[in-house]
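And then chain A:
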Amino acid sequence: MTLLSLHNVTKRFGGLTAVNGLTFDLAAGETVGLLGPNGSGKTTALNMISGYLPVSDGAIALSGDTISTLGPERIAHRGVARTFQLVRALPSLSVGENVLAALAFRKEPVWGKAAEARIGALLADVGLAGRADQPADSLTYIDLKRMELARALASDPKLLLLDEWLAGLNPTELRAGIDLITSLRQRGITILLVEHVMDAVRALCSRCVVMNAGTKIADGPTSEVLADPEVIRAYLGEDHA
Partner candidate 1 sequence: MMKLALALIALVALAFVPAFAGPYPLGLGIGILGYGVLATAWAMFSGPTRYISLATVAFFGLGAYTVAVLADVLPYPLVLVVAALVGLIVALIVGLATLRLAGIYFVIFTFGLTELVRQLVTYYEVNVTRTLGRYVFLPLEPEHIYWQLLALLAATLAIAFWVRRSRIGLALRVIGDDPVVASHLGVRITRTKLTLFSISCVIMTLAGAIQAPRWTYIEPSIVFNPTTSFLVVIMALLGGPNRLFGPLLGAVPLFLLFEWLSANFPNHYSIILGLLFIAIVFVLPNGVLAAGDSLWSRLTRKAVQS
Partner candidate 2 sequence: MTTFRRRTVLQGMGVSALATALAGLPVFAQDRTAIRIGYAVPKTGANAAGAGISTTPNYLLWVDDVNKAGGLELSKLGVTLPLEVVEYDDRSSSEELVRAVERLATQDNADFILPSWGTGPNLASGPTFDRFGYPQLGATAVTDMAPDLAKRWKHSFWLLGGGHDYANALVQLLVKQREAGTINNKVAIASVADGFGIDLSKAATPAFTEAGFELVYDKTYPLGTSDFAPIINEVSGLGVDTFVAFSYPPDTFALTQQSVVANFSPKVFYLGVGTAFPIYPGIAGPNHDGVMGVGGIDPDSEKLAAYFERHTALNGQAPDSWASAITYASLEMLQQAIVRVGDLDREAITAELSSGEFDTVIGKVKLVDNQLRALWTVGQWQGGKFVGLAHTERDGSRDPVVPKPAWVPAA
């Protein structure tokens, strides 16, 4: 069953075409990597799916309904959650309030006592148990990433968009991070993952979509795609082809 489908999605910034006719589908329960060199349009694509950027052309559908005409809050209410390439914590709120913010503005809001219990559980899930009252701006980078993930999970997403969530972690943290995402996959959450850490991609994704200069250049099982000469060329340049 198709959860997310992009059809001919295009984004132009003035004269620059950042994403050009991008088309791919995501089946429910799938974990797919969205790959490509820097500036290839991955994050732009993610931003269009989450509604942060309007599409210039084409359409995005979630469970068959067009969402590319909606704003981010409406898309969030339909079950799409995300993290950001550069962590965006809510610095003046506590860790718990950061998660509460996601619970409180879901389609079926959770508030009050019920929320407190949920916050505890969500923070425990990402390894931040008992730190709800800490100010968010006092967290370390990895903990901020954890908090952001808890915040994304708080909305019980059908589709989770992770934008380089594993970047900048040391090997131990990376291991823990991969485990965490694996556990989400096992819960049945569909995940679209923009990632440069190839080990993680291999470990997590059954399938990959590769972009270069705004267009899709490959789409298929991870091992095949990563062996594709065009993909290698895109990543490493002409000389290595």
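Per the selection procedure, all candidates are chains of the complex that A comes from, given by their letters.
In this text, contacts are C-beta pairs under 8 Å (C-beta built on N, C-alpha and C of every residue); 3 or more make two chains touch, one makes a residue touch a chain; residues count from 1.
These figures come from a predicted structure and were not determined experimentally.
Which touches chain A in this complex, 1 or 2?
Here chain A touches candidate 1.
So in the complex, which bits of chain A are touching candidate 1?
Those residues of chain A that touch candidate 1 are 50-52, 71-73, 76-77, 81-82, 84, 88, 90-93, 97, 100-102, 104-107, 109, 111, 151, 155.
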